[in-house]
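Note that one protein chain of the assembly has been removed; the remaining protein chains are unaltered in position.
Chain lettering (A, B and C) follows the sequence in which the chains are written, and residue indices restart at 1 in each chain.
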Amino acid sequence: MLNRKLRMGMIGGGPGAFIGAVHRIAAFMDGQIELVCGAFSSDPEKSKQAGEQLNLPLTRVYGSYKEMIRAEKALPPDQQMEFVSIVTPNHVHFEPAKLALENGFHVVLDKPMTFDLKEAQLLKEIAAKSGLYFCLTHTYTGFPMVKEARQQVLSGKFGKIRKVYVEYPQGWLSSFIEADNNKQASWRTDPKQSGIAGAMGDIGTHAFNLAEYVSGLQVTKLCADINIVVDGRKLDDDGAVLLKFDNGASGVLMATQIATGEENNVKIRVYGEKGSLEWKQDDCNSLLVKWPDKPMEIFRAGAAYTSSFSRHNTRIPPGHPEGYLEAFANHYRNFALTVKTSLNGGKPTPEMLDFPGTEDGVRGMNFVEKVIASGKSDAKWIEFDK
Amino acid sequence: MLNRKLRMGMIGGGPGAFIGAVHRIAAFMDGQIELVCGAFSSDPEKSKQAGEQLNLPLTRVYGSYKEMIRAEKALPPDQQMEFVSIVTPNHVHFEPAKLALENGFHVVLDKPMTFDLKEAQLLKEIAAKSGLYFCLTHTYTGFPMVKEARQQVLSGKFGKIRKVYVEYPQGWLSSFIEADNNKQASWRTDPKQSGIAGAMGDIGTHAFNLAEYVSGLQVTKLCADINIVVDGRKLDDDGAVLLKFDNGASGVLMATQIATGEENNVKIRVYGEKGSLEWKQDDCNSLLVKWPDKPMEIFRAGAAYTSSFSRHNTRIPPGHPEGYLEAFANHYRNFALTVKTSLNGGKPTPEMLDFPGTEDGVRGMNFVEKVIASGKSDAKWIEFDK
Amino acid sequence: MLNRKLRMGMIGGGPGAFIGAVHRIAAFMDGQIELVCGAFSSDPEKSKQAGEQLNLPLTRVYGSYKEMIRAEKALPPDQQMEFVSIVTPNHVHFEPAKLALENGFHVVLDKPMTFDLKEAQLLKEIAAKSGLYFCLTHTYTGFPMVKEARQQVLSGKFGKIRKVYVEYPQGWLSSFIEADNNKQASWRTDPKQSGIAGAMGDIGTHAFNLAEYVSGLQVTKLCADINIVVDGRKLDDDGAVLLKFDNGASGVLMATQIATGEENNVKIRVYGEKGSLEWKQDDCNSLLVKWPDKPMEIFRAGAAYTSSFSRHNTRIPPGHPEGYLEAFANHYRNFALTVKTSLNGGKPTPEMLDFPGTEDGVRGMNFVEKVIASGKSDAKWIEFDK
Partner (left out) sequence: MLNRKLRMGMIGGGPGAFIGAVHRIAAFMDGQIELVCGAFSSDPEKSKQAGEQLNLPLTRVYGSYKEMIRAEKALPPDQQMEFVSIVTPNHVHFEPAKLALENGFHVVLDKPMTFDLKEAQLLKEIAAKSGLYFCLTHTYTGFPMVKEARQQVLSGKFGKIRKVYVEYPQGWLSSFIEADNNKQASWRTDPKQSGIAGAMGDIGTHAFNLAEYVSGLQVTKLCADINIVVDGRKLDDDGAVLLKFDNGASGVLMATQIATGEENNVKIRVYGEKGSLEWKQDDCNSLLVKWPDKPMEIFRAGAAYTSSFSRHNTRIPPGHPEGYLEAFANHYRNFALTVKTSLNGGKPTPEMLDFPGTEDGVRGMNFVEKVIASGKSDAKWIEFDK
């Protein structure tokens, strides 16, 4: 393993940005990554402010991502950034990611992958050609007990999977807060920045990714009820989706931002012939495993009896709760371990490589397009692109 | 109030019947009702056995419901039964209920109301003409905190209702147990006894009734994914349904009997503009009320601060859990109080009258027909009959 | 099995009594017992009122328990009551129980057993000589999962028991409500009616009984901090007790009635060398079993994998919650099954005989005396009487 921190440049994440700060905590937590440069805002003055607060030398704070990528590439190899972290709104995902990959920088990208499906498919190809690593930060698959859930399903212990319920109920958009200059609400409800979907892109894609990740299955068609509940809103803030999976299983996905009083209790239940499991963010260090003929079992994060995938992604003993930031950090840590192992000429382990990538991103954008199309359609089922 | 027990005759509920025993516990619990006669089985010998076990005089144990109704009517008014409790499979609901009503006996009937929608509509008319009382035992609306939930929604405190999630996940039919002579499984999966629906009739109607009762709304159209998951089964054992309500709200109903490892954790969530609530059978004495801007509140059964509807339906102080049998008993108790108050020339209170009746039954059968039709249809939305 | 209901006479439980109504629901629930007579109050007029409300013939409503026992004994054997249920305050436990036993009537008695330890020891002897059955209604040992807990401990699966935590936090006496003519509060805080202990007698004995029942151990000494927290109160309303058991294990018992906001969440945890268990009334149908090296298991009431003791005491399938009234009813049902089996010349099963008796009562009164003595003592440990 390389015995030094990986050098990160950040695109976006300036003053007032929620997710940029989260990315930084996640990146720093495990001592594997250092921030060496950034283009934190399209406004050079704001970018500079952010750089100062982050204690960066001003020579490494840039007014645009283009400038940053060009300038960093010109630095000596042992100084230049080694990967970019892109934390901008959706409409500024594709171009910087493309440019970074084409200039030899690995990429960490906030979800959803791009503005539309076409961009996602293109970006997947570009990444594949580049031979570089790409991580899409679908937070919830970073939780150790979500990884445990997937491993238990893949082990076959539950038999054939028959039913998947996944839900993401939020309440923060239950009133028209985009009118109040709420930065988070504004771009997420603006078609020019978010694309064709609001809630479906923002949290529907998380739920969708979680369902496919844990079940090990792929959705083949869906039937959606998509709503704009709050008057004046421009994009969907609520949806419910019937799903069909490639093994014949069915499912239900519920994602809403108008569930007044709800926080972020993402939850998934997967039912097989022989047993089933349940995980939710509100009790994120537990995995419930249910059987028809013996007591329910509660698997706990960090326990010695859990899989290598789960244990690799915990830091402290069972009962000392790890949470959202650690789940997020797991993606950064695994990405960094993967890059560092490769730089060192080694072969990353399956546990290191278990972070979301371009295929997840394309699937997610496919979901966005199909779910919005279904919402507008009188036909019952809409098929996914192959 | 009449100072004596109301006299009940039972139809069905012989040896091996699950729900018959539940009805008897529910009827006896509050000391308001006594069993005076029964036609417990279509097999006269089995009916006699049941009568003996229940310590009935053999003169009041009958070989058929027709015989019972005829014979009881011939008894002196102060001896004859005053109402029948019908706990047979679905295909033997309509005829005995009709006969009882036409002969002047009040009726308690297990759900779903009838074999099909037409019977339900007819029975509703018959009951209306008779002037007699009719109770359909949708258990879950008997829970005090479900009643509390309805009262809070009706009070307007949550504003306009926007979203309803209701679910009933069971796992007991996740394998083909009807092959093993399981009496409960056999009739519930047999189209000749259950009608066109399996899971949708058995538990889907409970979920549907709960959703309409708590929200105070009516479903106007639905879109369903209905499945037979277990090989060899003749009726649906799984379904998920998108709902639209008469005030513009949308909803999701999930009912399945193949959720391996699940018991009976019926759950409902209702979201309004201003706040929301959540109730589930696994924590049946709590009602969660959520707000965007203040702490979640947990209302508890029996508490002095709850509504008269909730308090009227609890027997013991908060923290001493009441459960399913008490919820069931609440319907019997309220039915008995209503009948006794009427017999005494009084006017039953709204709290007494708050038990499910023929309108709930017709709505439920409407749901069964529409949900099964939708499951077979390529059209997205199926409208309810007016 | 006798194919008829057992005939019960009730002493106490007149207008305004809380526990009398609970006893009646518990007695009636399973259709094994009928109320045939009562002396519901020491005030004959109130007794008569209660009898009328309960629909008893006035000839069987008595003005005193002495009159009742004498009169019932004079009735033909197939009419007279077969057992008494005594639901009076503590100072009226010993005399009626003694008289009933001496006149050939089985006894069900509310806890704590008597006014003081001496009475309890005497009553135990009288009951033993009589050859009659005696049931002390320590409610919590009637819960199926408490019975399951005991069976699992007795099975040895947890190894030697090392630690027991038991707690009963209530908040209803956190203010001086006995000043407000609250009937429940008044007698429980009155030394003339309750004896030397308040909270320790009322709920401390429940916690103590639960600890000894589940652990299968006996307390040998204790060290108590006993308090009167609310100004003006005459008896203890709060206490915490260090315990030593006969196998060397230690424990903690906490019982308080000034835990403002608490309801009745009795809870017990028992730790052995190899594993441990936890049960609480707020989730009364679950038993948590914890292991050092494998997932926690949740055993559920009614499940086929539970012991015969648990299954014998459930009425409905797992997931349909049974509660406090069913736990109470289990004692009545087991008592009734025991008596009826004996009357029939049969031998009651261990499951039937598993209700609290005179030994539990004497242990409880021993606890009361020792815990109050310890509260007043400067010595650390107070030993139990052998």
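Quick note on the criterion: a contact is a pair of C-beta atoms (placed from the backbone, for glycine too) under 8 Å apart; a residue touches a chain by one contact, two chains touch by 3 or more.
Computed from a prediction, not measured in an experiment: that's the story for all the values here.
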Out of A:45, A:67, A:263 or A:385, the sole contact with the unshown chain comes from A:263
Quick one: which of C:238, C:322 or C:354 touches the chain that's been left out? C:238
Among A:63, A:104, A:318 or A:346, residue touching the chain not depicted: A:318
Where chain C meets the left-out chain, the residues are 158, 162-163, 165, 167, 169, 171-172, 174-175, 223, 225, 227, 229, 238, 240, 242, 244, 250-252, 254, 256, 258-262, 269, 271-276, 289-292, 296, 377-381
Which residue numbers on chain B touch the omitted chain? 289, 293-300, 303-305
Tell me, which residues in chain A touch the chain that this view leaves out? 3-5, 18, 21-22, 24-25, 28-31, 52-55, 172, 262-265, 281-284, 300, 315-326
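Everything that follows uses one rule, which is that only the chains that are shown with their structure count from here on.
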Separation of the C-alpha centres, chain B versus chain C, in whole Å, is 34
Whole-Å gap separating chain A and chain C, where each centre is the average of the chain's CA atoms: 55
What positions in chain C touch 2 or more of the other chains? 300
